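The other protein chains are all here in position, but one chain of the complex has been omitted.
Up next, subunit A:
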Amino acid sequence: MMNKRTPIQSVILYALVFALVIFCVFPFLQILSTSLKHPIDWGNPSLIPRVLHLDAYKELLGLMPVKEVDVPASIQRLLDNPALSAEKKQMLLAKFSSGSDVFPFGRYMLNTFVISFVTGICSTFLASLAAYAIARLRFPAQSLMANGVLFVYMVGGVLLMVPLYQMSVNVGLASSAGGTIFSLFLIYLIQTLPVAMYMLGNYFRTIPFSLEEAAMMDGCSRVEAFWRIIMPLSKPMLFTVFIYCFVIAWNEYLFASVFLKQYQDFQTLPLALQTLFTSKNAIWDRIMAASMLTLLPVVICFMLANKHLSGGLTDGGVKG
């Protein structure tokens, strides 16, 4: 501010900043550290592992060499029997290999990525159309819709889980895997649309109208002006909004748990991680490595979008 700090004040300031940053970052360091520790090292309070132990990551990413299966001698004799077809041998082997022990992390990550990506794209696109209309055009019931969006955004998912589940049962979507995923996609769409519309609407208002006007003078239609002038100018914000929607879908647990419980192959990471944690395979290093890998894409997205994200969220202060 206006006066220079005394040395003591500086020390206090840096100490406070350091304390705050540690408070925020410590759980992340704990996750990273535990994911790299050997089980014998867990009780060690130091964050630095005694030995670097990468097995958990290798296992999750499928880099672990396939373990030789322990087969009882009697079965081994059966397997050595040339009369047995290869197919039968495979089936026998499969019974003894510990298939339930493998956590198909890559599969869950792909599921999560696909649904988050599609949600992000669709939501950003639909929201940009609607936000442009609300920010720039005059039409009936406009302010009702603008305020309605805000209202809708504050109605949390918990209040809608029963009716949405019942609706998808009634329509018959919940009875097939494809239908369930489609329901989930629609739900992620409504969870992201209002905030996307809000952020984009605020942003479009900051673009000078004279730019569109000039384009329309040059013979562009309104739609062309939107498409050729506004959209390219808004690229950074569109990207930010996409990331924001992507992350919301990536993190979502409640509806995934309601809809995907019985479709194990299509589960998303949050649900799969929770299942892993409560299962007998729960081992700290594996859970932490999985957490780390779930976290990583979000942190990368966050770093990419950080600049605009903070501003976009606070302009008008909607998201809490």
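The criterion applied here is as follows: a residue touches a chain if its C-beta (ideal position, glycine included) is under 8 Å from a C-beta of that chain, and two chains touch if they have at least 3 such contacts; residues count from 1.
Here, contacts and distances are computed from a predicted model.
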Among "Glycerol-3-phosphate dehydrogenase [NAD(P)+]", "ABC transporter", "Nitric oxide reductase NorE protein" or "Phosphonate C-P lyase system protein PhnK", UniProt-listed name of the chain not shown: "ABC transporter"
Residue among A:L61, A:V114 or A:M167 touching the omitted chain: A:M167
Given A:I48, A:L63, A:V155 or A:L211, the one touching the chain that is not displayed: A:V155
Interface with the undisplayed chain - residues on subunit A: 1-3, 10, 13-14, 16-17, 20-21, 23-28, 30-31, 34, 42-43, 45, 126-127, 129-130, 132-134, 137-140, 142, 145, 147-152, 154-167, 169-170, 186-187, 189-190, 193-194, 197, 222-223, 247, 250-251, 253-254, 257-258, 269-270, 273-274, 277, 284, 287-288, 290-292, 294-295, 298-299, 302-303, 306, 310-311, 313-315, 317-320
